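Here's the structure, in structure tokens; my notes come after.
What you see is the complex with one protein chain gone and the rest in place.
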Amino acid sequence: MIKEAGFLARADLQTLLDRLHDLGYRVIGPVVDDAAILYRDIDRVEQLPLGYTDDQAPGSYRLSQVDTPRCFAWADGPHALKPFLFAPRETMWQVARDSDGRLAFSAVDPRPAKALAVVGVRACDLAALALQDRHFLDHVNDPYYEARRAGLFLVAVHCAYPADTCFCASTGDGPRATTGCDLALHELDDGFIVEAASPRGHAVCDGLSLRAIDDDQRRAANDALSEAAHRQFRRLPSTDLHNGLLARLDHPRWEQVASRCLACGSCTSVCPTCFCHAESDAPSLDGNDSEHLREWDSCFSAGHAQLHGFQVRPEIRQRYRQWLTHKLGSWHEQYGRSGCVGCGRCITWCPVGIDITAEANAICADTIEEAP
Amino acid sequence: MNKPSIAVHKFSSCDGCQLAFLNAGEELLTLAGLVDIRHFLEAGVADEQARVDIAFVEGSISTDEEVERIRRVRENSTLVVTLGACATAGGLQALRNLDDSHTAWKNAVYAQPAFIRTLDRAEPVSAHIKVDFQLWGCPVNGRQVLAAVRQLLFGVLPAVVHDKVCMECKRQQAVCVMVTSGKPCMGPVTRTGCGALCPRFGRDCYACFGPADDVNTDALSQRLEGLGLPPADVARRFLFITSQAPAFHAAGLRHYRPGFVDD
Partner (left out) sequence: MNPYLPREAEIVSRHEESATTFSLGLRLTDGQPYRFAPGQFNMLYLYGCGEVPISIVGDDPVAGTLSHTIRAVGRVTQGLQQLAVGDRIGLRGPYGRGWPMAAAEGRNLIVVTGGLGCAPSVSIIHHVLDNRARYGHLSILQGVKHADDLIWREQYDAWAALPDVTVGLAADVASPGWHGHVGLVTALFDQVTLQPEQTLAMLCGPEIMMRAAAEQLHARGVAADDIYLSMERNMQCAVGHCGHCQHGGRFVCRDGPVFAWPEVRALLGVRGF
């Protein structure tokens, strides 16, 4: 259960970072880099994107500076939590071959030198994390994911500044962070309402100088969140998308979206819930040892569903359909809910600005709208 | 056991791809221990007629002499592997294939054009002989070349890279330059292999690794036009280093008018 812990004055935010460092965490937080807000190693509050906000639209992301004392006045950038746990590329095991041809296999020890503490996580990414946990830990333990997940400390920020591409209110995953974090912050001009959501979170609070929260602060924070939810204008259809999409596999809209789709896989890569990956081998040139790697893959890639002499999804239409029917449909069969948490990343970071909500609505509305 | 033999042949090219071997540092010594290098002019080994297990070919086929020579390479080699954009897709010099001005250009550029013996067209190696494996890039990625050598020495073909640069760009956690700054990036149609080098440094990909599998060039052209590129520039994006790769050739020609200058 998430519980109010107290008010942290803006001037004391550094003590939170210091406390996490002191506890031995590698601290990750948002910084402005490469014209976007990205997660990077931080130790000073001055590194946070103070005064920055973002303007997101299908296929477009722009940062700008506004007159605000706030550090979290923006919505999610391209990086989710996903890369910290499900690495974009990693070595899984190594094998050495001796002169008699004998093979000795050894697994890579996936334990990180330091556990991660991530500051600034949004509700959508917490929901996505819960889905990735189920995928990588429920049936068969993925030792690499598990090792990085084990010590993870999460400082959420309730999302008062959704982008135009956000629709977490429609998926029920935001903008308020309700579970899955250790601490959660409401940012106000003069500081933060700190909430603790786990024993570890409470322990971190014990080392902070927190004041009592007054009703005005509480009201301002809550108002900002309801307003944030109302500002979101994108939404997924509220119908049964699993059966709805599967009943419309021949809808002409698939062909229309395929004519615009580059099959580039950007959407699946930025999506915080997509889990597909490919394995490959990298032997040393002398041939005496080899590494077995995995890296992010996508159902938009040509190799994803390739069998010998048979390509399951030769057409872009079928690949887009796989993405949408999996994400919004068959995810229900696998994990009891939709695979979309409404973060809007696939809309912003699609080079041609294809909008998952527009496609889902068009296909399920049984009407063919013109693509924007 | 006999060491496998290799040859590195040069055709019309800048020599930059062969450097993948020479720049390999310590790996070059390892390689020299694994294979018998029978022909490699840059490394000072010359036996053009040598029979080899694997021939690496750099450069496009641009002269009469090269047409003959590439046939002999094929006859003398068990496997032929192209090395880089010129050998695989014609390279920059193949831009002359786009219109019939070859003679006019030759006369304009050279003081004594009579001594220049070039064909009207510069063509990829595969236009003349069967190629067993292709390595793309201008220049090739040295690590990719050595990885391919390793697989061939194991007796299997190297795995084909299918992915688009976007996939690698995202794995590298680089930020999309098209989305953040409207740059006309070719990543969505380009085969990876470079490690998303340009986008990682904030530049737009210019497609030196050629087309990926299953590209939607029409959709990208439309997007490039939407970013404000005039047709001549859209054509140039496709008709550049790998202009003879069929997918780019067709896409470029949809925007190209022979001899056109900037509108």
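For clarity, chains are labelled A and B in written order, and residue numbers in each chain start from 1.
Note that a residue touches a chain if its C-beta (ideal position, glycine included) is under 8 Å from a C-beta of that chain, and two chains touch if they have at least 3 such contacts.
Just so you know, these numbers come straight off a predicted model, no measurement behind them.
One chain is not depicted; across the entire complex it touches A, B. Across A:40, A:89, A:277 or A:337, the single residue that touches the chain missing here is A:277. Listed residues A:9, A:66 or A:103: the one in touch with the omitted chain is A:103. In the complete complex, the residue from A:148, A:326 or A:345 that touches the missing chain is A:326.
The omitted chain makes contact with just one of the residues A:1, A:113 or A:307: A:307. Residues of chain A in touch with the missing chain: 92-93, 95, 97, 101-107, 135-136, 139-143, 246, 249, 274-281, 283, 287, 290, 292, 294, 297, 299, 303-309, 312-313, 315, 317-318, 321-322, 325-326, 329-334. Think of the hidden chain as still there; on chain B it touches residues 150-151, 154-157, 159.
Operating definition for what follows: only the chains that are shown with their structure count from here on.
Per the touch definition, chain A reaches chain B in the complex via residues 33-36, 38, 59-62, 78-79, 83, 88-89, 258-266, 269-270, 280, 282-287, 295-298, 301-303, 314, 316, 348-349, 351-352.
On the side of chain B, the complex with chain A involves touching residues 27, 30-31, 33-34, 146-147, 149-150, 153-154, 159, 162-164, 166-167, 170-176, 178-182, 185, 187-189, 202, 212-216, 218-220, 222-223.
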